[in-house]
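One structure, pasted below without further comment.
With one protein chain held back, the other chains of the complex are shown just where they sit.
The block that comes next holds subunit A.
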Amino acid sequence: MDKMPKWADVALIPFLNLTLAFAISMAVIAAIGQDPFEAVKLMVTGALGSSYGWGYTLYYATNFIFTGLAVSIAFQAALFNIGGEGQAVLGGLGVALVCLYIPFPHWTVAILFAMLGGALFGALWAAIPAYLQAKRGSHVVITTIMFNFIAASLLNYVLVNLLRPKGSMDPASARFPETTNLPTFHDLLSPFGIAFSKSAPVNVSFIVAVVACIVVYLLLFRSRIGYEIRSFGQSQSASVYAGISPVKITMIAMLLSGGLAGMMSINNTMGESERLILNSVEGAGFIGIAVALMGRNHPFGVFLAALLFGFLYQGGGELALWLSIPRELVLVIQGLVILFTGALDNMIRMPVERAFIRAAKRAEARDAKQKEA
C-alpha cells in the first residue's frame, strides 16, 4: 500500500488542518487579551445557533458555492480562473439589467431570466481571456486578473453615469421592482409552519446553488464533455492525441466557469440588496479560489468548503459585533484557515500519509509472520 485510505484523505486531513488553524487563531485571540473559548462559542452560536445565524451562514455560503464551482470547473481543465470576481461583477450587471428593464409577472419567471442574464454576462467576461488563452497563448491567470480591474471600472462607470437614479449619492441602481424580489427562507418556510428568521438574507438562490453542485457533478463526472475537460486537465498532449480540441475545451471550461461566477449575482444582487450596488461581490470571487482548493475541485467538496467559509464569515461578523475584537482579526482567522488547508496542506498530509503507510506495512509484516507460523 502506498496511499492512505480515501476517508483519511477527504475527512481526516481537512479536519486536522482546521484544528490547527483554529488552535492558532485561539492563541492569537488569547494574545490580544480576549477569552478564546468565549470567542469560539460566540462564533458557533452566532453562525449556527439560530435560524438567524444559519440564514446568514447559508447566504454567504451560496455566494461561495457559485464561485467555488466556477473556479473548480476551470481547474479541472488545468485553467486557473482568478477572474471569478470580475465575472461575478458583470453577472450582477446582467441580473440588474434583466430585473430593471423586463417587466416580470412573478419571481419564478424573473429568476430564470436573471440566471440567464447573469450567466451570459459572466460567461462573456470570461470569453475574452479564454479566447486569448486558447488562440494566442496569453496566460489566463494574468488576463483574468486584469479583467477584474476592468470589470470594476466598467461597473463604476455604468453605475455612476447610467444606472444611478438622479440626485442619489450612492453609486447604485434603483431598486428592482417588487415582482423580482426573491422569497427568503422565511417566506418559503412559513407556509409549512416553520419559523425562520425574517431578517436573514438567505433565499431561494441557495437551492439553485445546491442544484448547480449536482449539475456540475453530473457534467464533470458523468458526461462526455466532462470527461474531455478532465482528461485535458490531466494531460494536454494525451488528450490532443485522443482527438480533443484544446481550443474547444479551453473555451467551454472558461465559459462554464464565468457563467457560474456570474450566476452568483442572483443571490447577492437579486436576493439580498435588491438593487445593483458597487461593492456587491466583495471578494467572493477570490474566496471561491480557497473554497475550490479546500474542496479538492469536487462539487461536493466545494459545497462543504463553502459552508465552512459561510460559517467563518458570519461567525466572524458576530465576533466583531459583540466582542471588542477588531474586525481585522476575523481576517486573520480566515487567512489561517486558507493557509493551513491550501498552502500548508502537505505539512500535515505527508506525516499522516507516512504514518498510515507504516501502519499498513507493519500489519502486512505481521500477517506474513502469522502465515509462516
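We adopt the following convention: a contact is a pair of C-beta atoms (placed from the backbone, for glycine too) under 8 Å apart; a residue touches a chain by one contact, two chains touch by 3 or more; residues count from 1.
We take it that contacts and distances are computed from a predicted model.
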Identity of the absent chain, which is to be given by its UniProt protein name, from "TonB-dependent receptor", "BMP family ABC transporter substrate-binding protein", "Cytochrome c-type biogenesis protein CcmF" or "Tetratricopeptide repeat-like domain-containing protein": "BMP family ABC transporter substrate-binding protein"
Candidates A:105, A:137 or A:167 - the one touching the absent chain: A:167
Option touching the unshown chain, where A:83, A:233, A:262 or A:317 are the choices: A:317
Contact footprint on subunit A, counting only the chain that is left out: 56, 59-60, 149, 152-153, 155-157, 160, 164-172, 175, 199, 201, 268, 272-273, 275, 277-280, 282, 313, 316-317, 320-321, 326-327, 330
